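The complex is shown incomplete by one protein chain, all other protein chains being positioned as in the whole.
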Amino acid sequence: MKKEHEHKAKKYGMVIDLDKCTGCGACMVACMAENNVPFRADETDKLLSITWMRVYKLTNAMPFPKTEICYLPRPCMHCEGSHGHSPCVSVCPATATDYSEATGIVSQIYTRCFGCRYCMAACPYHARYFNWWDPVWPEGMEKYLSPNVSPRMRGIVEKCSFCFHRYQLAMEKAHYEGRHGLEEDEYQTSCTQACPAGAITFGDLNNPHHAVYKLKKSENAFRLLERLGTNPKVYYTSSRKWVRQAGDNYLRDEKDNVIDKSKFRN
Amino acid sequence: MDSALIPKGVRRCPLGHFVLFLAVVGAVLLWGVFAMVLCWIKGLNQTNMNDYYGFALWIWADLAVIALGGGAFFTGFLRYIIGKDELKNIINYAVLIGFICYSSALLILAIDIGQPLRGWFIFWHANVHSMLTEVAFCLSCYFAVLTIEYIPLILENRQADKVPFFHNLSHNMHEIMAVFAATGAFLSFFHQGSLGGVTGVLFGRPFGFREGVFIWPWTFFLFTWSAAACGPCFTILVTKITEAVTKKKLVKDNVIELLAKISGWMLLTYFVAKTIDTWYWASVTAPSMGFFLSDFYTGNPLYGWWILVTEIVVCGLVPALILITERGRKNKTSLVVAVVLASIGVSLNRWVMVLQVMAVPVMSFDNWAMYFPSWQEIATTILPVAYGIILIGISHRYLPIFPQEKELNPVD
Amino acid sequence: MKIDRRSFLSFIIGGAAGTALSPLPAKLTDDLSIWTQNWPWTPVPEDGEAIYADSVCTLCPGGCGISVRKIDDRAIKIEGMKGHPVNDGGICILGLSGLQLLYGPTRVKTPLKKTSNGGWKKISWDEAIAEVAENLGKLRSEGQPQALACISGSDQGTVPQLFRRFMTAYGSPNYMCVPSSQDSYSITLKLMQGAQASAGFDIENADFVLSLGSGIIEGWGSPVCMFKANSACEAKKGKVVQIEPRLSNTAAKADQWIPINPGTEGDLALGLAHLIIKDDLYDKDFVGNNTFGFDDWTDDKGKSCQGFRQFVLENYGPEKVAETTGIDADTLTSLAKSFASASNPVAICGRGQGKRPGSIHEFIAVHALNALKGSINRKGGVWAVPEPNYISWAEPETDAVAQKGLQTPRIDGAGTEKYPYTKSLLNRFAEVVGSEGESPVKMLFVSGANPCFTLPDTGAVKAAFENIPLVVSFSSYMDETAKAADLILPNHVFLERYEDVPPPAGVNKNVIGLSKPVVDPQFDTKHAGDAIISVAKALKGSVGSAFAWDSYEACLQETMGDKWDSLNEKGFVVPDTAPACEKTYTTPSGKFEFFAAGYEQVTIEGDEKWYPLILMPYDSMRLSSGFIGNPPFMTKTVEDTVLKGNDIVVEVNPLTVRESSALFVKDGDYAILSTPKGKATVRVHLSEGIMPGIVAMPTGLGHTAYDEYLAGKGTNFNELIGPVEDPASGLDAAWGIRAKLANIAS
Partner (left out) sequence: MSTSEEKTKEVSANADSDSGGAIILFFIIGFVASLIAGWIIFPKLLYCQKKQPIDFNHVLHMEEVDDGCESCHFFREDGTYAGVPKLEQCVGCHEEAVGEDPEEVKFVNEYVAKEREVPWLIYSKQPDCVFFSHAAHVKTAGMDCVTCHGPIGESTSLKVYEENWITGYSRDIWGQNMSGLKEHAWDRMKMDDCAECHVKNNVKQTSVQTKKGACFVCHK
């Protein structure tokens, strides 16, 4: 029984092809529109702007005209840490954030969270956002809010859930049809679906038949801040060395031989 | 007018002066209360915190007051467990300062959380893996202990003492105070430590993260140690300030010197431990995560090498050396300099372990984040100071806080 | 027994004990926290049945299929439609934000009439139609039907055509469309291929894309289609080379970015042609059999003329071109070689999103490159996509007044001898109308356009609008033009209305889409098609009888004929007629014609002495710079190196600052940006990704209308630039303007 359960456990993850990402921002809006993310008149202070999915702009810091730019979309990494002890999950004093062994998703329960923000301090990716204000939609605009994701109140932390409600809805359909599991593509995140350049692939990292499994094993694959031991479930691929190096911190004397990252991977 | 309430055989300033004093400090207190109410009603957008600074001035204030309030547990520990009997002459004041510090910490926490009405979830839905849970439990328990330690003091008020029940209660509580002191010391060792653990366990933050033993990172022990070292210094400092304000000698020098000497040795050993910790972290822990020490102290307008030197040498080694030498602690000026430096040192350490952790960029493409508190944050942080001054004022006026006062200031 | 203090105390203690043993404390604590979990002011979206409704997005000319997720009768999310030939499930950032336009505060909720003090008065539709008809009637009775002008966002589709028909029946030639680089392309195709067509690029199947400043992944043409094509091209190891002075996103994603002196793109194309011809690398088969004017030739009168080959060999040697363009000769040579050695190379121009037309000479030079490699009407090349022909209404009958009016010359001079191929010249509008004196336009319709924001020299455009006695806007939103109008007849938003969607711009996809109502109209709005039909009917006479349809929907159904059913069901039809222009040229020679003279650069406005820098616009996917204003979600994604607070941020190379004597700024500092057309306070972002001497400013900001989420943010680039007339087409060819950056204090 136990064995079968383990066999069925999924580990949802994402591979983002940075060569394809154009920095258009569709993933950010797809996420906001899907997840009832509020907005305010001035969102230019990015340290106060709730963007579960944020696209960072990286440069190689070379002078004109050798300058290069790379965009890097950053959802929640859904870190596994070691045995599910992601940086944020283990510190939450009220069990408002949790790691599920069945899906590998780091959940955030808005009604449990009491806003101590310890998890934000713990997350090196700044994937967690605090509701500094009450969410307010201009009159009439609350009509587009989705009932599948509950709007957050002021004073609590929120973050990307890998569109978990889509998993719930897909599972509900599966239950109704008498199935016990999901086909790989029944559950996709909103950003994956929207990306016009097709840069995001989402699926079960444990499934050797799924595209993500192959992609994460690519030569060019890397994860953000692997050295910290956060063990993230979002992989990136880039054919450019400087981009892969930007994914982590290296000491000066390491810079040249960091491409063999196998020692950082588990 | 209030002479009936004032302990026998001591002199106090006229009631008018005292009320004026209360009014002035009370105004500051009200300003803080106003800011606090604003934060509760309008939410934490009243602060300058942001998604990079989830922890900021308040958490620093929390950590700092608890460290400074550490005089209560450590003096209690020395008095009741180790048996340094002279310290009974300062223990009352240490307890009072501790009580003020801990109640302030709880108040600040109640403002700091985004959903104060759900604050009890930390107990009800506790996650035992979280350092903050440990902090919450120990903090509340120790606050209860401090309250129990403070109550007999209140009951010793001249009027209260007249009630036989209160008199006996107070007496009996004194009898068993050693038990509470022991409990308090035990709890304190833990929560001072777990406050250190709060940052030390953050393995996503190379600046704060420390290795350690079992579930406890080295900061766990360093925090307890530094609180034990600097808490009594703060007690001495407040005593000296009180003496200066009341223009009276309240505690005998030998008591102060004993405490100062112990603090000095604690501080010196802490300095050694902290240096080893810093060295190990700088040369092993941080590099394994891809960071040089210089990454943490350069490339930003505030957090430079000066902070490391100030914290460890200027506010660590220097006061330690002053306090362990007899001449140093016997000289009034150097003693005060030392306890001031030690208090600044521990506060600076807490600042670094909270604010600088937030400031240091971790992702290679991220930037240093700078922060300056809003007036609401400042007001609510000053609020406990005002409250503390008021409580000290009232306690000093009406309660026999300093057992040696009568002897040192005979009334003609 | 007396009740004293102790009894009272005892009562309290008893009460406390009792309370502690009652459910009150626990329940109250619990309920209070539950209250915070369900604060009445935090909205709770109502649940219901989830369904998807398919439609087509018309927020840009991209023509993407969309699936709108609905809960009961609320639209809650717009997604890309899977299997749609244009976007196959993909969707852009603007399309995703569409519901914020539908439900947003910027909607005009009822017909509005401007009051004498500048406020707005709600009026009924009957009043609105009657008012428009009355004024139109007056103008006609004065024998001045040509004093009515119309600005339409596009020329294609039934709604623009209904407006055009109205103008004809009414008797005014002054129907104008908002220009884009597609207009320049149409003229190019007309001149070189004789085709009445728009240009469609098959990027997907190209193996080498030479883009001269076109933002192929920044919204050029049909954005999502281009994104997908670009990804497909790269997946097949195709190469993209981006030529422009700024490291745009397209440049960043391209295999190679070559910065160029702006405005010299035509020279580069001819320089490459030189190298290709010199090394005999061109497609001899195509050039030999299908083109005219490559070799020297003799005209009818026996005069010998220089051919393209000789022309470029003589005039565009690599050294000279290297000097003009700032690209060194080696790079030019290798670029020419890569282009020529590719099997399906394609060259594309039209800067940024291609929203601005350009120099015809430049377009012709670039198109000549495609001809040299035979990349005309073939896989991976440029296709002349014939204009859609599904609208085949009988010409309206015109009465005497109309006929007389129609014979008056167009106010903008389009289609005259000087500019025979140009359909309309909206860039001349402000000048023609003027800011004072009697305006030749007495009444103006604006539909699907926001000229008071998108036209260059916006200040002059707004002044011209002031000078027109009656401006009628058909906008759904309170945009700048609606704000400047006297009457607003608000259109339904795209999610509330039927409308045909002509084939998407810039790609060779022959798809006709149908935009369908996904939700009921939210406010008292009316389809612009219905509004114009109603106005016509109210005018009666020949104008009224030109609009025999009962409603717009009836008109659309009749127009689509047998396509209607499948359109309505699938949301799109792919007409089986293949692009008709394949391999046929309707030029005088019957072949593709090269041009061998008269290539000249467009000189931008401003004196270098006073304005040492060049200000150029840049387009971004995150900023809608067309007639639709940025919805809040999009503005939220804008980086703080583009907009900070309400300040616009311009990009400048650090070298520009170092070499300037008037500018001492650090990254993020304020400066004054001035051009011959205007001044603005900006913040400076020092970026290595831009050529020294250039100031790059984002487009799409600086709205003065719309809501608090958009108005007052940044500066409108169009306020700082004026039009520069292209000598060949009359269209606006300004790609920038000379400018100065100075410290605020100085």
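Letters A, B and C mark the chains in the order given here, with residues in each chain numbered from 1 onward.
The rule is short, and it goes like this: a residue touches a chain if its C-beta (ideal position, glycine included) is under 8 Å from a C-beta of that chain, and two chains touch if they have at least 3 such contacts.
A quick note: this is a predicted structure, and the numbers were derived from the prediction, not measured.
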Of A:Arg54, A:Arg112, A:Lys159 or A:Lys233, the residue in touch with the unshown chain: A:Arg112
Contact partner of the left-out chain, one of C:Lys27, C:Lys236 or C:Lys418: C:Lys27
Interface with the undisplayed chain - residues on chain C: 1-4, 6-8, 10-19, 21-24, 27-28, 31-32, 34-35, 37-38, 40, 44-45, 49-50
Missing-partner contacts on chain A, residue numbers: 9, 83-85, 89-90, 92, 95-103, 105, 107, 109-112, 148-151, 161, 164-165, 168-169, 171-178, 180
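Rule of thumb we're sticking to: only the chains that are shown with their structure count from here on.
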Geometric centre: closest chain by C-alpha means: A
Where chain A and chain B are represented by their mean Cα positions, the distance between them in whole Å: 39
Chain A, residues touching no fewer than two other chains: 45, 49, 134, 153-155
Junction residues of chain C - those touching two or more other chains: 36-37
Interfacial residue positions of chain A with respect to chain B in the complex: 45, 47-49, 56, 58, 72, 81, 85, 87-88, 90-96, 112-126, 128-134, 153-157, 224-225, 227-230, 245-252, 254
Chain B-touching residues of chain C, taken from the complex the two chains share: 29, 32-33, 35-37
Chain B residues within the chain C interface of the complex: 115, 117-118, 120-121
